[in-house]
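All protein chains but one are shown at their positions in the complex.
Per-chain residue numbering starts at 1, and chain names A, B and C are given in the order in which the chains are listed.
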Amino acid sequence: MEQPQQSAEQERAAEAAPRAGRPPLRVGMVGYAFMGAAHSQGWRTAGRVFDLPRQPVLAVICGRDATAVQAAADRHGWAAVETDWRALIARDDVDLVDICTPGDSHAEIAVAALAAGKHVLCEKPLANSVQEAEAMTAAAEEAYRRGRLLAMTGFNYRRLPATALARRMIADGRLGTLRHVRATYLQDWLVDPKAPQTWRLRKESAGSGALGDLGAHIVDLAQYLAGEKLTGVSALTETFVRERPLAHGHAAGLSAGPAAGTGAVTVDDAALFTGRFASGALASFEATRYATGHKNALRIEFNGDRGSLAFDLERLNELWFHDAGQPGAEAGFRRILVTEPDHPYLDAWWPPGHGLGYEHSFVHQARDLVHAIAEDRRPEPSFADGLQVQRVLAAVEESAEKNSVYTPIAHPGL
Amino acid sequence: MEQPQQSAEQERAAEAAPRAGRPPLRVGMVGYAFMGAAHSQGWRTAGRVFDLPRQPVLAVICGRDATAVQAAADRHGWAAVETDWRALIARDDVDLVDICTPGDSHAEIAVAALAAGKHVLCEKPLANSVQEAEAMTAAAEEAYRRGRLLAMTGFNYRRLPATALARRMIADGRLGTLRHVRATYLQDWLVDPKAPQTWRLRKESAGSGALGDLGAHIVDLAQYLAGEKLTGVSALTETFVRERPLAHGHAAGLSAGPAAGTGAVTVDDAALFTGRFASGALASFEATRYATGHKNALRIEFNGDRGSLAFDLERLNELWFHDAGQPGAEAGFRRILVTEPDHPYLDAWWPPGHGLGYEHSFVHQARDLVHAIAEDRRPEPSFADGLQVQRVLAAVEESAEKNSVYTPIAHPGL
Amino acid sequence: MEQPQQSAEQERAAEAAPRAGRPPLRVGMVGYAFMGAAHSQGWRTAGRVFDLPRQPVLAVICGRDATAVQAAADRHGWAAVETDWRALIARDDVDLVDICTPGDSHAEIAVAALAAGKHVLCEKPLANSVQEAEAMTAAAEEAYRRGRLLAMTGFNYRRLPATALARRMIADGRLGTLRHVRATYLQDWLVDPKAPQTWRLRKESAGSGALGDLGAHIVDLAQYLAGEKLTGVSALTETFVRERPLAHGHAAGLSAGPAAGTGAVTVDDAALFTGRFASGALASFEATRYATGHKNALRIEFNGDRGSLAFDLERLNELWFHDAGQPGAEAGFRRILVTEPDHPYLDAWWPPGHGLGYEHSFVHQARDLVHAIAEDRRPEPSFADGLQVQRVLAAVEESAEKNSVYTPIAHPGL
Partner (left out) sequence: MEQPQQSAEQERAAEAAPRAGRPPLRVGMVGYAFMGAAHSQGWRTAGRVFDLPRQPVLAVICGRDATAVQAAADRHGWAAVETDWRALIARDDVDLVDICTPGDSHAEIAVAALAAGKHVLCEKPLANSVQEAEAMTAAAEEAYRRGRLLAMTGFNYRRLPATALARRMIADGRLGTLRHVRATYLQDWLVDPKAPQTWRLRKESAGSGALGDLGAHIVDLAQYLAGEKLTGVSALTETFVRERPLAHGHAAGLSAGPAAGTGAVTVDDAALFTGRFASGALASFEATRYATGHKNALRIEFNGDRGSLAFDLERLNELWFHDAGQPGAEAGFRRILVTEPDHPYLDAWWPPGHGLGYEHSFVHQARDLVHAIAEDRRPEPSFADGLQVQRVLAAVEESAEKNSVYTPIAHPGL
C-alpha cells in the first residue's frame, strides 16, 4: 500500500484533469518569489471553486536561476520552466503572461508579451515610471485593437469580498456625496536599522519605496471604491535610515543582490500625502514601513453624507458600515461579516460565516480575468488604470520635492 | 491564440505534476458536499505549499448520485468517481479513505476501509453513538497493529495557526494552573421557523443537533488546548422549533431527503453545559443554532493563574493573550496577529501580516496527516480522541435527560 | 489673594446652595468604603445635572470608627457624622437611609430605618439569606402601606445609558421571542493565592462569594433587561484557594478584620450556572474572581428571533445590536455609541459623543429614586426584586450542593 505502483501519468491526471468542455487558459508566469507563489495559488484554485468558461493551466514558469525556478515549478505545480522570459513569450503553448517580477522589468516584458500575442497580467505598481507605464498602456491599446488581447494590472485588493462589497455599496449610492477618504498602509519591517538592503530599497529596481509598494495599493483602492479620481496631492516623504547592510546571497526574483558591506537606501521609507477628489472630497494617505507593530495594516475609510464605510486588511472578512438613515438612537457602525452567499465571490465558497484569507484575492483576480478573456471584455484595473495610479505617485514625488506644494495630477486623454 | 491546440495530456501535466522524488498519497473521498469541497481544497493545496514527504493525489471521489458525483469530480479535480463506497475501498489505487458523509455512515465506512488496508480520515463527530465510535476505535487499533494503518478524526479547528499557537503556549506553561475554560459555538441558521428540515435535524442521520455538530468542536478544542480532559458535565438542551417544512429535492450528501410536508426535528437546537476538568478547572459550553447575528462564532477562552488566552473563529488570524507577569501598569490582553513566520504552519505561507482563512485548517490537516503516514506516527486527533469526545456528548445528553444532574464521563481504558 | 479671609459660612454657601424652590432630600448614609464613596458622588452630582423635584443633601454619614467616619465626611462633604446607625435613623433631619455596609447588616438596618419612617436605599445583594430578604421585603410593604415610604435595592447597573437603552429596545420588541441569554462577570483579584482574606471571603459577613457579589448583578440585569424571570437553575461552584493570609489592621466598612495568620475562605470563588427563563429561553451565567486579566468584565448578550443585543461593562458607553430585519448583505452587529441626547439619561449630560463612566450609574440611581419619592411611585428594583434575586442565588447554592440537579426557583406570592 505504502509505495503504490501507479504510473506518473495517472498521478498527473488525478489532480489536473481539465474541466469537461472548458478550454484551457495556459498561463506563463515570470517570477517566482512572493507574488509568484500567490499567483500560483490563484491560478490553481480559481477553476476548482468557480465555474470558469476556461480552465487555467499552470503551463510555464520562468526565472533566471535554473535550479531555483525548477524548484518553484516543482513546488507550485508548473508543467514547464524557462530561464529567459523572451523564450517564455515565444512559446506557442502559453496564452497569458503573468508578470510577477520587480517593477523595473515590467515594461519590457509586458510590451513584448503583448506584441507576441499574449494576454498580460502585470503586478502592481504597473511600472517604475510614468513613461514606462505610458508605453505599456499604449501597447495594451494597440494589442487590443489588433488582436483583442487583454491587459490587466494586479491590484488584487479590489477583489476581496469586503472591498468588492464596499464598491457595490458606494456604486449603489449608499454613501451619498463623498466628503472624506482616509487610507493608511502600515508595515514595520524596516524599523530595525539592521534589516538588510534589498531590491525593494533601490530606486533603480523598485522605482520608489513605501510609496510604490504600499501607496500604490491604497491610491488604487481609494479611487476604485470611490468611483472617482484624485485631482491633486500635497506630499511629505522621508527616508529614516539611509544606509543598510547588504543581504547575503541572491536577492529574490530577477534582480541579483550585491555581495557584502552596506548599501544606500535610495527610496522613501514613508510617504504621507493629502489630496482632493474630483467631487471635492478630501483625502489623506500614509504608506510606511516604520509603523511598529503593524505588519500589513491597510485601512481605508469613506465618509459620505448618507453613510460611511471602513475596511481593515487585518480583519479582511469584515466591512464596517454606518447608515446615516438609521434612527438616531439605534445608529452605529455595523460590522458586516462579509462571509455570506449574497456577498461578492462567496456563492462559490463555503457556507455562511467561514472566512477567507489574503490569497483569495488572487483566486478572484484569476477568476475575473478568465471571464474577461472568455467574454472579450476589457478587464479592470486596466493598464490605463495602472498608469493613472503611476501619475498619482509621480505627483506625490513631485510635491515632496517641491516643498509639499499642491500638485495637480496629469490626466492626458481622460 | 484563443483556442490552443495542445493535447489534453499536456494540459493535465501542466497542473498536476507530482513533486520530484515524492511518492504520491492517493486519496479516495466519500461525500462531496460542504466537507467534500473543503477537503478537496485541503488535499489539492497541501503539497503545493508545504514540502511534504508524499504528494497527495485526488484519486477517487464517491457519491451515490452518479451525475452529481461526476460534476463534483470535474469541479474539484478528482481523477475518478465511484457511486458505491464499497467499490471505492476495494480499489488498489487508493491509499487513504477520507470520509465526509453524515455521521450515520461513518462507522460502517471507516471500519471497512481500515479492514481493506486504507488509512482513514473521518469527519467529526466521529460517529452518532458511543457504541459506533468504540467499534471504530477498536478497528483503528487493530489496523495499526496489523498494518500500520492510521486513523484520524477531522477536528480541523486544532489546525489553525492561532489555535495551534494557543496549544503551544499552554503546553509551554504560559497559563500556569488552569482555572476556567469557556467556549461557545454560535450560529443562527435555525432562527427562522421556516428554515427547512434537513438530515442535520434528524436523530437517525445526524445523531444529535447543535451538540454533535458544534458542541463536538468546542469540546475537542477545549480539551486539546487545555491538555486535559473533562471529568463530568451538567447540561440543559432544548429544541425550540419541533416541526419544520421539508426541503425540496435531494438532501446533500449520502442521505436522500424526503418529499414534502413538514417533518419533526428530533435533535437539539441548543445545548448548554458546564463541567470540570481533571485539574479542577471549571468549564462552560454553549452550542446553538439560534444565536441571531452569529454565523459561525466559535469562541473559547482559558484563564490560568499565569495568564489567559482567547480565540474567536470570526477573527481567526488573531489570538488574545494576557500575561499575568507583565508589570501591572502595562498589563492587558494583547492581540497577537498569528501571521508571522515563527507561528505554527506559517513559514510555508506568505510574508508577515497576510492572513489565512477557514479552509487552511483543512490544508494543515492534510499536511499533518501526510507527515504522520510518511513517518509512521499515529496522528492526533485519533479515533480514540474522537471516541472520548463522543463520550462527553453522551454524558451531556444523559445529564440533560436526568434533570441536569452532574454526570461523570466514562473513561474506560484511559 | 492666596489666603482669602471670607467666612466659613460664605464658603459653604458657595458650593451647596440648594436649588430654588426644590425641597431638600436629606440623606443619611451608613458605610463609607467603596460603595460609600460611589453613593456620595451620586448624591452630590444628581441634583446638579438633572432637574430634580427635590435636591439631595448629604446630611449625615455613619460608621463605627469615629476618626475614619469623620475623615470620610470631610472628604465626601457630609454635614454630620454618627458612629451608631441607630442614632442615625433616630435623627429628625434625615429623610432617607442609604445602606452601604456588608450584607450581614442590611436586614437589621433596613427594617429599623423603615420603622423609623425613613425611605431606604440598600446596596445589593439585598441580604445574605432569603429569610433576611423576606423580612426586609415585608417591612418595605408595611412601610409603604403605612407611610408611603419607599425602599429600593441598589442594582446600579440597570442605570447606565447602554443598559437602559437595552431595556427600552427589548421592551419595544426589537428582539422578538427571546432564545438565549449569556452573562459573565469576570474579575481576577483572587488569582494570587497570597491575596488576603477579607470580609468578602467569609460566609458570615458576605453570605456568598462571587455568587452574591458578581452573580447577583448579572442575574438582576439579565432578568430586568429580558423583562422576565428565571424559573430554574443548574449550578457548579468552586473555591479554588481555601486558606488565605489575614489582612492587617481593620477591614473596610463596618466589619472589623482579624489580627494575623491565615483564615479559611468560606465562600465560593466562582459560580457557573445555566437556567431557563419563563419564556423557555436558555441562559448561562458565570461569576468568578479568577479570570486572569479581567478586572470588571460584566458581559451580557441576548438573542431573540428578531435581533440580538450585547453589552460589556469594560466599554460601558457602547451597546451592540443586531437587527435581523436588515437586508442580509448589509447585516451585522452595530456598535451604538450610547452618548446621544435621545439615549436614556443623556439629555442632561454632554453634547453627542462624550462618554460617561461607572459612577454615573449611581448618579442616575439617585436621580430615579428622588423622582420616585417626589412622585410617590414605588421604585425599581424594589426590595421584592432584591428578594427574588436572592431566591435565584439560593437555588444556585442548592443546585451546587445537590450535584447540579436542576432546581426550580421559588416564587411565593408572585
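In the analysis below, a residue touches a chain if its C-beta (ideal position, glycine included) is under 8 Å from a C-beta of that chain, and two chains touch if they have at least 3 such contacts.
Keep in mind that what you see is a predicted model, and the values were worked out from it rather than measured.
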Among listed residues B:A37, B:A116, B:A283 or B:I336, the absent chain is touched only by B:I336
Checked against the full complex, the residue among C:V30, C:V57, C:A271 or C:A287 that touches the missing chain is C:V57
Missing-chain contact, candidates C:T101, C:T163 or C:Q187, resolves to C:Q187
Of A:D65, A:E238 or A:D312, the residue touching the omitted chain is A:E238
Across the whole complex, the chain not displayed is touched by chain B residues 165, 169, 321, 323, 326, 328-337, 340, 342-343
It is residues of chain C that touch the chain not shown, namely 1-4, 6, 8-20, 23-24, 26, 34, 37-38, 40-41, 44-45, 48-49, 51, 55, 57-59, 73-80, 92-93, 95, 117-118, 147, 187, 189, 294-297, 313-317, 337, 339-340, 350-360, 373
Residue list for chain A contacting the dropped chain reads 175, 179-180, 182, 184, 186, 188, 191-193, 234-236, 238, 240, 270, 272-276, 280, 282, 284, 286, 288, 290-294, 303-308, 322, 324, 331-333, 399, 403-406
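In the analysis below, only the chains that are shown with their structure count from here on.
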Taking each chain's centre as the mean of its CA atoms, chain B sits from chain C at a distance in Å of 44
Whole-Å distance, C-alpha centre of chain A to that of chain C, is 55
For chain C, residue numbers touching 2 or more other chains are 331-333
